[in-house]
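For this depiction, one protein chain was excluded, whereas all remaining protein chains were kept in their positions.
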Amino acid sequence: MNQYHPFILPFFIGFLAMLVILFVRYALWFRGFSKENRKRIAVGLFTTQTLLAIKEVGAEALLHLKIYRTNPVLGFMHMSLAFGWFLLILGGKLESWYFTGDFTNPVWYAIFLRYFEPDSTHLMYHGVFLFFMELALLMVLVGVALAFTKRLKKSILRIKNTTRHNFGNKMALYALWLIFPLRLLAESVTTAAHGGGGFLTASVGVLIPQSWAVESELYFWWAYSWSLGLFFLALPFSRYLHIPTEMVLIFLRRWKIEPASGFNPDKGLQAFEVHSCPGCGVCLDVCPAINKTEIAFQSAYFVNQVRRGNGYEQTSGMCLNCGQCDEVCPVGINLENLRHQTRSKIFNQASFNHSWMPGSMVFWRETTEVVLFTGCMGRLNPQTTLAVKNLLNEAGVSFIHMDEEESICCGRPMMLAGAAESAKKMMDRNRENILAYHSKVLVTTCPICYKIFKDEYNLEIPVLHHSEYLWQLIDEGKIVREKSALQLAYHDPCDLGRGSSCYEPPRKVIDSVGQLQTLSRQREKSLCCGNNLGSLSLSENERQNITANTLKVLTLDNPDVVVTACPMCKKTLQRQSQVKVTDLAELLWETHPSNSLKFSKKIEKSRFLAEVK
Amino acid sequence: MSQKNNNIKQVAIIGAGPAGLQAATVLSQNQVQVLLIDKQAKTGGHLEKWSHLFPDSRPSNEILKVLQQGIQKENIQFFKNKRVSKISKSNGQWELGTDDGLVINSDAVVIATGFNTFDAHQKEEYGYGIYPAVVTSENLESIFKGETTWPFNSSGKDLRFGIVHCVGSRDAKCGNLYCSKVCCVTAVKQAIELKKKFPGATVYCFYMDMRMFGTGYEELYQEAQTKYNIQFIRGRLSEASPSQDNRLQVKAEDTLLGRPAKLTLDMLVLMVGMIPAVSLEMKNDAVYLNQPAYGSSFITPDDVFLKMNHHQQAGLFITGACKGPASIPEVLQDAKATSIEVLNYFNNKIK
Partner (left out) sequence: MAGTKFGFFDANVRSINLDVETPETIEGVLHREPSLLKCIGCGNCAAMCTAGHFTDLRFYRLNLYLKRGLVNEIRKEAQNCMLCGKCQLTCPRGVNIRHAILLMSSIRP
């Protein structure tokens, strides 16, 4: 039984080279792990997390269920390629074991089995094996065909944007395209020469004259071996590195490895993350800025730029940090963190000094139920602040408005720019000031402040967004409203919705006074207003393009009012909107029985001055 | 509609503001039958709302009367409360459609739809619609005319007023990059007017640039400084809020000193900019007069030097402030120029 022929060398050398390179690269990345993280690996290895990781590898790396859920055709393409190939490898191994009765045959023997053992009719159940193997081959070929058409005609796959490719990636891509058609040809020619073959290779085989097949059989096996070898050789240097890396990442995540701070795309978890992105493009279509800007900056491009080591300086500052891509990324890369770390690297020379920040001036004060914080942006929306105050008065809640005169920024904008240290100082001062009021609960009208208060401040009192607090008051019967026929479209602010998972309270408030519309992009999928502080360098025009598109989605069903819950979203949308845009607190206040409802664009005269004490 | 005499040409004029009235009078004096249409019940457009006019403080009634007498003398047919929403042309004849279904035919059309003022509610931080003491320049004119009352105790002493320039103009955030041109001089006019009414008052003007483009304007500015001691502060306002004593507390930046300023006021006047009254849209060979959206531009002439009064089709003319911010003397001159062009068109001198 001959198990060797020189044509296997290109494959074998490529394969070995890949293993060595992968080993070296991974070892280098592993060295970047902190002590704690290494400990986590050591401990995690022997927990059920490892088993769960294996299950996840099956579901995500092979079946690609997450991509399938967002885009079935794209998911099927990835699945047929990855899972089909996996079946071929597994099947080949089993088949060769069955043939030789020896499990430890050479790697290439299983891969090129049909060359070494063209005719298997003498074995029992050989038909089952053949059918199974050729079905898997067909599956991969369908995947390849889909991938090919994806390049040619993006729209078939319902993907509007395909990632761009550099030269190295193209090399690997072309090799990959060739592997399976060549395998089909090689096996078919061998079938034509020596008989045997399954439903696929036999039907192709009959088309090939036997004498020609005998003569040229080897050329095809050489070509097949070369395409495999080239692909494996190119893999560690191309985006296909994501295939093995993605699997490793799943384990690392299960073992609860924590991201290190700093920009280290060649070290530790960040290295595994940026090399796990297959450029699937799921993050492209969901991005509110897609096709609205001069330069594309979406995560698929950005991660690729970070991997390449150039180009990210420009794109990292453009992103709005709306969190939409984080929400959908099937690999689960922590994109927001990656962006922050990139920014902190780009602006590492920037320094701030806020030693002038005023401290709390509270010497004595009667304690109140609520301490109200409206934030920097809140100053631009006095109408919202007044409405909240009126509602608190209506419900008989005692409150103090802590930043009525002056305020210190909550620190989140600073954080978004990557300056975590400076942000920390601002947070400390604010925290002191907030706690000095000894109130029972902190209520803020700004989702930006809300997110950071909740996530980073470690306050001893509960933090509520005004939508949550107002809903609580409605629920307790302290604010009573009648439901009207008003058609209301709700805009989820990024930092409230995706950022803080607060979807229900604002909806409940709105639903208590009118008819909440269902939108094509809402909740987790809602679009950014266009002015998220996450973006540093989008131009005014680009921002306005994004806003215009968001408004289009919001007003598709002709709502009477567009309602939001963020001073910045309100200001941004209001300027460009033909439909009235308001905060939910204003909506709630203006539907007070004593306020005749005037929802025309112009609100005649003030109803507020008299009520505010 | 009205009978058709083949020798007498008909022109439809959309908008009976200063520009429309002036064009109507001149064309009628030249044997053209004029059909004057306005969405409002009265003629006069914005002129009818103003109290006294820059640059010479003349009561606006004087000018309005002259213009109205012009159309009365000529027996011009006035269609009131009709908003034109569509213009189309077939076989050399124009057809105008209004919101309520009326159809008007004519041989030529003059668009004189003028402008609207910027909706100051959008600048929420200035407190318009929240605090009664915040008014627009348009509101102030009606207060001057006695149609509305002062939003503060007018018998009070030491009154303090603030005037904010460029509200809704020169502002990319509002979608209006252009300068509204007349509001600087209007601010000066209104500041002087306020001092005449309340000689003991202090008036602050917060400006970005003083654009005194017309004859006599710079002189008026100087008079405001020397004779009326009006304070001009180069800088912007940040926000208005209620003060302890229920007046307005205002924060601003004084850019020439590079320092922030705080002041208490009895009234804040916002110099609202001009935005187009209609936005034209060509659809299926017809021109639609739509409500302007964010960033809509004024009507563009075919050539800013040579065809200032023409718009894309032969027989369709544009005049007055519908092309962009302008003062009354300017729109009156423009209307006369447009009238000549219309007559030339009827005499086949232009195509």
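For reference, chains read A and B in written order, and residue numbers begin at 1 within each chain.
The definition used in the following text is that a residue touches a chain if its C-beta (ideal position, glycine included) is under 8 Å from a C-beta of that chain, and two chains touch if they have at least 3 such contacts.
These numbers were taken from a predicted model, which means no experiment stands behind them.
Q: Write down which of A:N531, A:N549, A:T564 or A:T591 is the residue touching the left-out chain.
A: A:N531
Q: Given the contact definition stated above, which residue among A:S407, A:S439, A:S512 or A:T564 touches the chain not shown here?
A: A:S407
Q: So one chain is hidden, and I want to know which residue out of A:E36, A:D102, A:E540 or A:D557 touches that hidden chain in the complete assembly.
A: Answer from the full complex: A:E540 touches the omitted chain.
Q: Please identify which residue in B:D119, B:E223 or B:E253 touches the non-displayed chain.
A: B:E253
Q: Please identify which residue in A:A213, A:L235, A:L249 or A:M426 touches the non-displayed chain.
A: A:M426
Q: What residue numbers in chain B mark contact with the hidden partner chain?
A: 125, 166, 170-174, 208-209, 234-239, 251-255, 258, 260
Q: Quickly run down the residues of chain A that touch the omitted chain.
A: 317, 347, 349-354, 356-358, 376-377, 379-380, 406-409, 411, 413-414, 416-417, 419, 426, 531, 533, 536-541, 568, 571-572
Going forward, only the chains that are shown with their structure count from here on.
Q: Rounded to a whole Å, what is the gap between the Cα centroids of chain A and chain B?
A: The mean C-alpha positions of chain A and chain B differ by 51 Å.
Q: Can you check the complex and tell me which residues of chain B touch chain A?
A: 119, 121-122, 124-125, 127, 129-132, 172-175, 238-239, 241-242, 246, 291, 293-295
Q: Considering the complex alone, what residue numbers of chain A touch chain B?
A: Going by the criterion above, the answer is residues 379-383, 386, 540, 571, 574-578, 601-606, 608-609, 612.
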